[in-house]
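With one protein chain removed, the remaining protein chains of the complex are shown where they sit.
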Amino acid sequence: MNYFSVNDVDDPNKWIDEALALKNELELKGPKSKTGKSICLLFFNSSLRTRLSMQKAAFNLGVESFVFNVGSDGWQLEFGDGTMMNGNTSEHIIEAAGVLSSYFDAIGVRAFPSLTSREDDYSEKILSQFIKHCSIPVINMESATLHPLQSFADVITIKELFPSKKPKVVVSWAPHPKALPQAVTNSFMQWAGKMDYDLVITHPKGYELAPEFMANATLEYDQDKALANADIVYVKNWSSYKDYGRILSQDESWTITNAKMNLTNNGKFMHCLPVRRNVIVADEVLDSESSVVIHQAGNRVTAANLVIQKLIG
Amino acid sequence: MNYFSVNDVDDPNKWIDEALALKNELELKGPKSKTGKSICLLFFNSSLRTRLSMQKAAFNLGVESFVFNVGSDGWQLEFGDGTMMNGNTSEHIIEAAGVLSSYFDAIGVRAFPSLTSREDDYSEKILSQFIKHCSIPVINMESATLHPLQSFADVITIKELFPSKKPKVVVSWAPHPKALPQAVTNSFMQWAGKMDYDLVITHPKGYELAPEFMANATLEYDQDKALANADIVYVKNWSSYKDYGRILSQDESWTITNAKMNLTNNGKFMHCLPVRRNVIVADEVLDSESSVVIHQAGNRVTAANLVIQKLIG
Partner (left out) sequence: MNYFSVNDVDDPNKWIDEALALKNELELKGPKSKTGKSICLLFFNSSLRTRLSMQKAAFNLGVESFVFNVGSDGWQLEFGDGTMMNGNTSEHIIEAAGVLSSYFDAIGVRAFPSLTSREDDYSEKILSQFIKHCSIPVINMESATLHPLQSFADVITIKELFPSKKPKVVVSWAPHPKALPQAVTNSFMQWAGKMDYDLVITHPKGYELAPEFMANATLEYDQDKALANADIVYVKNWSSYKDYGRILSQDESWTITNAKMNLTNNGKFMHCLPVRRNVIVADEVLDSESSVVIHQAGNRVTAANLVIQKLIG
């Protein structure tokens, strides 16, 4: 079993309940005793929450974690089939995956998209090769198109905020100076599609997600209309899928301010972090009671706890 | 409670006794069993002793340590209030501190000064923001102006060398090819001021410390006069505070040699390390019985043991 996307999860709502029960148990009893199991966390890209929440979750479960920064610690990996490796890559994924599989009980991989080739990125060139060549469970720590540890933390957080009500959840694009992946949004949409939400997505024209990630969501190009009566405002920047990897807008009128939040039903502000203050969202929102971003980030550990336990616990 | 400076320590002399007792206990009984607690060690700058002694001390106390290199592992942090973050910084200290506080029981931070803005450095721009925004204890692993883990190790070492005598302790500047912070010297002066020392500082004109760090020390511009009858020769280079961050002298006559040590009362040579041989101090001194630098570096663990125990043990 791998944890690549929500499709690897038999019953997402049951997982939420189990994650919250495990969170509660760990808070009461502290970390579990050592299991003798170990996990390798492989980073092709920077990370703060993913790295530290995975290490913390492994520690919580008595699993030893070993961090490996591919770029600085190891060898440049080759992912092509049949390549004559006389260039810059020193080691093929086939060998790397084989060796890691013989050392550890599971592996986590973070590998961002290139944002230059939509085909490469949306075929999940890197993660799919790890999954293909590893004989141990592979955990997606944010791939080219998905970030399921984040999304699981997100739906856990929404469940804590609205244990019984069917919330109106609005996913809103916001401006950002750099071209960012669609992974966080895609993945949240996948999970949200399994939840009992009234789901709306809003963004400037040209920022439409790949159709397979639209689930049962309503698309509304007018942000103000979308925000009306929202319980959750889930904000994220992403670059264009259609005009792949490009920034089509930096429209500051999409920045989330108190005025925007006032359109909602006393809504809560969510963001996966890191967040650029006063670009994505105004200080006045982040520093207010309506922001739940730290609580949400705390649930990255809650999500990771259950994923590691399900795979090797 | 934080460990930012000696001012966070209720009774520095009692802490020395407790640190030595704990050192003794650990040597006899080995590391303590796991506490379930964890600490994150955040490095903005290079480190050997601080990094490894903190990890070792955490291990000694049954506390799990997680190292995070801000530059290479994570996101560039923003420290400004109200900044519109459309430049190079991706994450604000407010969020980083909030998230780390929700994952760990304490945090250590190393952040060197710029040596370009005395105002920024002496306001402890970085450490003070961590302290402000973290809800867990913050340990200063060398900040812009202070290095209290080093200083605590230093006074522990002097106590071991002179358990009963009031020693003459001479802090001497020595030349160095690069501009270095004042942190180690400032911090040692703060701690030394709480001890029963005959404290003398000697340096070329222009290297006066900020007045608040002079404590009850005597300033003597003539190094040879200062060294007369010294029990401890504590050597360190620093750049100018007045002419901020500048190198005003590389005068080789300040290098510590056997001839200099012969002026002392069979004095012991101390330095925080890393030390540039034959620039700061001659091989003949470092390789002699009078050097206690390795013993002193060993006490970095002794100091860290107690600090971690006091904060989260």
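The first chain written gets the first letter, and so on, giving A and B; residue counts start at 1 in each chain.
By definition in this document, contacts are C-beta pairs under 8 Å (C-beta built on N, C-alpha and C of every residue); 3 or more make two chains touch, one makes a residue touch a chain.
Quick caveat: nothing in here was measured; it's all calculated off a predicted structure.
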Touch with the omitted chain, as defined above, among B:I107, B:C134 or B:L286: B:L286
Candidate in contact with the missing chain, chosen from A:M1, A:A21, A:V99 or A:L219: A:V99
Sole contact to the chain not displayed, among B:S5, B:S47, B:T157 or B:S239: B:S47
Where the missing chain touches chain B, by residue: 30-31, 43, 46-49, 51-53, 55-56, 59, 69, 72, 177, 273-279, 283, 286-287, 293-295, 297-298, 301
Hidden partner interface residues of chain A, rising order: 34, 36, 38, 40, 64, 66, 68, 72-75, 78, 82-87, 89-92, 94-96, 98-100, 102-104
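By our rule, only the chains that are shown with their structure count from here on.
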Chain centre separation in whole Å, for chain B relative to chain A (CA means): 39
